[in-house]
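Got a structure for you, written out below as structure tokens; questions coming shortly.
Of the protein chains in this complex, one is absent; all others appear in place.
Now for chain A:
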Amino acid sequence: MTTVNFRNALTDSYQQVEVQPGQTVQQAVEASGLIAAGNRFSVRDKDGQVVDNRDATEFAGRTLSVGLQGDDVVGG
């Protein structure tokens, strides 16, 4: 069994999710029910890189942060 830990950055809820080969990170979060259906979200690794479309099994045993899309806003 391959699992990934997803942490919702906005609500602090935390869920260990079993992921399947060929499943993207975003699909794994949607299937987990961590985010309400229809809500747009983005998943980042510890380095801050968006990993939405990466294979979820690449992150086995690691913790990923689920937050809003567009958090790479830079201007001031």
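Just so it is clear, a residue touches a chain if its C-beta (ideal position, glycine included) is under 8 Å from a C-beta of that chain, and two chains touch if they have at least 3 such contacts; residues count from 1.
The rule is short, and it goes like this: contacts and distances are computed from a predicted model.
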Undisplayed chain, where the name is taken from the UniProt record, one of "Molybdopterin/thiamine biosynthesis adenylyltransferase", "Phenylacetate-CoA oxygenase subunit PaaJ", "Sarcosine oxidase, delta subunit family protein" or "2-oxoglutarate ferredoxin oxidoreductase subunit alpha": "Molybdopterin/thiamine biosynthesis adenylyltransferase"
Positions on chain A contacted by the hidden chain, ascending: 7-12, 44-49, 67-68, 70-76
